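Structure incoming, see below.
Omission of a single protein chain aside, the complex is shown with its protein chains in their original locations.
And then chain A:
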Amino acid sequence: MEWDWNFVWQIMPTLLEGLKITILATALGAALAAVIGLVFAILRMTAPKPLARATSFVVEFIRGTPLLVQLYFIFYVLPDIGIRLPALLAGVIGLGLHYGTYAAEVYRAGIENVPRGQWEAAKATNLTGRQTWIHVILPQALPPMIPALANYLIAMFKETPLLSAITVLELMNQAKSVANSSYRYIEPMTLVGVFFLIMSLISVVFLRFLEERYARVEER
């Protein structure tokens, strides 16, 4: 089968439409994961024992089951108990919840890596809890987290085609529709791959930049 540039230009608007949804789902999913991750991390580290245990269980449960199964559950099973989420929202919640558990581990590791002495010194200089977190702990804990968080962001971005299984019209789903009606797979699937590659490379460059900037702040 020959590569057909005319066909490429013809399907481009449809695929870009899908790419928009893919990026939207990634951005919302990442934001949700960042918040959920923080909540999980704080609960696990500071909550009373039973609550911390329960949180650990939930985190392990979510990490131990496939995202696709979770998406089916949110999309097809929750309506049985009266929760009917639109497809995109169901997808974002699935992504956010799943990657939130990974983010939680990153946060926890980052915070625990700040030496005990820093906490003690903050206490000795009579800083409040808030001051301790904002001026002492987080500035030291955050920069080492960036590479790990970035890896999960890119991994999540590359998992968004799973949302096509719950009818979200993202990039992969649009490409499949195009292939369905034209019987041509070579152009749509190649373009999907290229779009993902370009977006991943852009994210890598941007995150390198962030990493360097924060590293420099730390050196100062």
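Note that a contact is a pair of C-beta atoms (placed from the backbone, for glycine too) under 8 Å apart; a residue touches a chain by one contact, two chains touch by 3 or more; residues count from 1.
Going forward, contacts and distances are computed from a predicted model.
Hidden from the displayed complex is a chain whose UniProt protein name, among "Multicomponent Na+:H+ antiporter subunit G", "Sporulation protein YqfC", "histidine kinase" or "Ectoine/hydroxyectoine ABC transporter substrate-binding protein EhuB", is "Ectoine/hydroxyectoine ABC transporter substrate-binding protein EhuB". Within the whole complex, the absent chain has one touching residue among A:S56, A:Q118, A:T132 or A:T167, and that is A:T167. Touch with the chain that is not drawn comes from one residue among A:V8, A:L24 or A:A87, which is A:A87. Seen across the whole complex, the unshown chain contacts chain A at 1, 14, 76, 79, 84, 87, 165, 167, 169, 173, 176-177, 179-181, 183-185.
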